[in-house]
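Yeah, one chain of the complex is gone here, protein chain that is, but the others are all in their spots.
== subunit A ==
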Amino acid sequence: MPRPERLPGVSTPSTHSTSRARTRTRARTAGGPPSAAKPPFERVVTEHGPMVLRVVRAVVGPHDAEDAWSETFVAALRAYPELPAGANVEAWLVTIAHRKALDVVRGAARRALPVGELPDRPGRDGRPEDWDPDLWRALAELPPRQRQAVAYHYLAGLPYAEIAALTGGSTDAARRAGADGIRTLRRTYLKEER
């Protein structure tokens, strides 16, 4: 039943942390079976969990972000043994997060949760919902393509070619969506005039 999680075109690593992970993987290969040389999943959560949380918060908003994060990491854990060693882990996680965010938003729409009735999460001071209502509103008002392009490019560091593979359309279209999105955010949220 679980869909196989695929890479958006296994590509050259785009960030420093990925190349670090590759070096470490290579260094640890000695002695173990090469196909299995992969860090424990716990380290994937430590290294990339905060980035994914930030991305899903930007894409689905504060209310659904934690469900999207959980679904992303359960799916990633399921697929992790099949991930090729040396693959770009950030891009892989963002691919899964992209799909899970869509699922979570669809599910929330079906349940038709009344706006404003956010479930209480005890034991936490300062819910994300209360952090900066203007930022959430500005993000929510962006067209989905622009919101995705901005989050995946500026928060996850994905190149536009990979974003295009994820959201459909051309690389140029993804780049335009990212540029338009960030310009709109600056205008509506930071109130910058151009």
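Operating definition for what follows: a residue touches a chain if its C-beta (ideal position, glycine included) is under 8 Å from a C-beta of that chain, and two chains touch if they have at least 3 such contacts; residues count from 1.
The criterion applied here is as follows: contacts and distances are computed from a predicted model.
Trainee: Look at the options "Transcriptional regulator", "Methylated-DNA--[protein]-cysteine S-methyltransferase", "Transketolase" or "Simple sugar transport system permease protein" and return the one that UniProt uses as the protein name of the missing chain.
Mentor: Of "Transcriptional regulator", "Methylated-DNA--[protein]-cysteine S-methyltransferase", "Transketolase" or "Simple sugar transport system permease protein", the absent chain's UniProt record names it "Methylated-DNA--[protein]-cysteine S-methyltransferase".
Trainee: Touching the left-out chain: which of A:Trp69, A:Trp92 or A:Tyr152?
Mentor: A:Trp69
Trainee: Given that one chain is not shown, which residue among A:Val105, A:Ala161 or A:Ile182 touches it?
Mentor: Checking each option in A:Val105, A:Ala161 or A:Ile182, the one touching the absent chain turns out to be A:Ile182.
Trainee: Which residues does subunit A use to touch the chain missing from this display?
Mentor: Spelled out for subunit A, the touching residues are 28, 31-33, 36-42, 45, 49-51, 53-54, 57-58, 66, 69-70, 73-74, 77-78, 80-81, 124, 128, 131-132, 134-135, 154-155, 182, 185-186, 189-190.
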